[in-house]
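The other protein chains are all here in position, but one chain of the complex has been omitted.
Should a chain be cited, it is by its letter among A and B, assigned in written order, with residues numbered from 1 in that chain.
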Amino acid sequence: MAELTAKAGSIWDFANPARFMGIANAVLPGLAAVTVACLAIGLWMAFNAPEDYQQGSSVLIMFIHVPSAWLSMMAYTVMALAALGTLVWRHPLADVSLRAAAPIGAAFTFLALITGSLWGKPMWGTWWVWDARLTSVLVLFIIYLGIIALARAIEEPSVAARALAIVTLVGYVNIPIIKFSVDWWNTLHQPASVSRLGRPAMDAAFLYPLMVMALAYTLIFLTLHLMNMRNEILRRRLRSMRMLAAREAGGA
Amino acid sequence: MNALFVRELRLATRVGAGALTGVLFFLAVVTVVPFAVGPDLNLLARIGPAVLWVGALLASLLGLDRLFQQDREDGSLAILAMAGHPLALTVFVKCLAHWAATGLPLIAAAPVFGLFLNMEATAIAATVATLAVGTPAVTFIGAVGAAVTVTLARGGLIIAILVLPLVIPSLIFGVAASYGAVEDPAPFTQPFLMVAAITLFFAVLGPLSAAFVLRHAAE
Partner (left out) sequence: MQLVGERLAVDRGDRRIFDGVSFAVPAGSALVVTGPNGSGKSTLIKAIAGFLPPAAGSVRLDGMAGADDGWRLAEHCHYLAHDNALKGQLTVAENLSFWQRFLGPGLDIEAALEKVGLPGIGDIPAGYLSAGQKRRVAIARLLVTARPVWLVDEPTAALDAASGKRFADIVRKHLGSGGIVVAATHQDLGLKAARFLALDNAAGHHPSPHGGGAQAAAA
């Protein structure tokens, strides 16, 4: 979020999208460079991590899977904050931020689901189990897609902003409930044939690369989010320019 | 006619149209089933073809009410009816475009949902094949429903009620063929050909009857 990179007290300067564009343009090249560097280091560390005695080289998937799962939740938190920004402070950039974060969050969630599936295949012998954790991530994915579908369905940005903010917040409040109920559902019905993913105490050899990867992923999110916000602002500018052009064309 | 197909696809993919919604609805239906029947993978694998068929069926009912309604509201339907082409052909092309925009994504998504349901590769392949051949029938039958409800403000639910009973044969043979591919004594080819026959039958009957109704609703 742009607000996080700004000095406190100057937040309201960002209300001006032109100002935001200037700052985003200035920050993005550096941010992108740091992101790539961090990702390269993280990947190097991950590939040099020792093989797990149980999982073999498939443990490498963890370095993608776990940060993706974290980011899927962080992106939604950013969206929920942006939704508050829209509803409470009516900040013009809050809606832009929400819209821009949704596809990125959905992509991370998708990545988490895919990598989890690839990881699970050798361990569980099947691509998917209706385990409580997997299921609640799937539900989160559906919520993301629902928000994106809603954003696409309403063309007028100012009308869409409120609707999106409300849905995002209701979803945010509901996610812990879903998680809770799914946990409860699954402990009732979980058949014994499906082995659960064990929770080994993590060795430092895994932990450090994982931390670097998590940082890299956070930076990826920030970079993509800023870029997408910039695109969204440009898209709106294009829209209003076209409307202006329509108004000026040949009188009424 | 080419132009009509391109226009319909464009409209389906522009902002404000719900091409994504169908797949999303399909995903939601498939996801809800394990919550209802429990996460028993063997059971899910057994009912998988049925779940995919019901999900795809419900999802393809979603956008049917928009097939002609918007064209009628903005006056396009009248102009479409005044072209040199037979109206039934126009309806047929609209159906094809509608299916390409809403049905094909469902079929593309079905294998992934099959994995969710722990289905075997052969069962998934058979179900996808029957869906590809069977879902156009939903659109062609739906065209009749959409035509008779075109003047109603809230025709969506009525269309679903009108169309669902008529697509039951496709559902029966489609699911039967999918099971036939995995369970040995049951045949695959026979029910599969039945699904294809039903689709071809309604590809003719649907547009003809829809055009007959629309001609008088066009004004």
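Keep in mind that, in the parts below, a residue touches a chain if its C-beta (ideal position, glycine included) is under 8 Å from a C-beta of that chain, and two chains touch if they have at least 3 such contacts.
Just so we're clear, the structure is a prediction, and the values are computed from it rather than from any experiment.
Novice: Return the single residue from B:Val23, B:Leu41, B:Leu80 or B:Ala210 that touches the missing chain.
Specialist: Missing-chain contact among the listed residues: B:Leu80.
Novice: Just checking the interface: what residues of subunit A touch the absent partner chain?
Specialist: Within subunit A, the residues that touch the unshown chain are 155, 242-243, 245-247, 249-252.
Novice: Counting contacts across the full complex, list the positions on subunit B that touch the omitted chain.
Specialist: These residues touch the chain not displayed: 2-4, 6-7, 10-11, 14-17, 73-76, 78-84, 215-216, 218-219.
As a convention for this text, only the chains that are shown with their structure count from here on.
Novice: Taking the mean of the C-alpha atoms as each chain's centre, how many Å separate subunit A from subunit B?
Specialist: For subunit A versus subunit B, the centre distance works out to 32 Å.
Novice: Which residues of subunit B touch subunit A in the complex?
Specialist: The touching residues are 15-16, 18, 20-21, 24, 27-28, 31, 34-35, 38-41, 44, 115-116, 118.
Novice: Any idea which subunit A residues touch subunit B in the complex?
Specialist: 117, 126-131, 135, 138-139, 142, 145-146, 148-149, 152-155, 185-186, 189-191, 193-194
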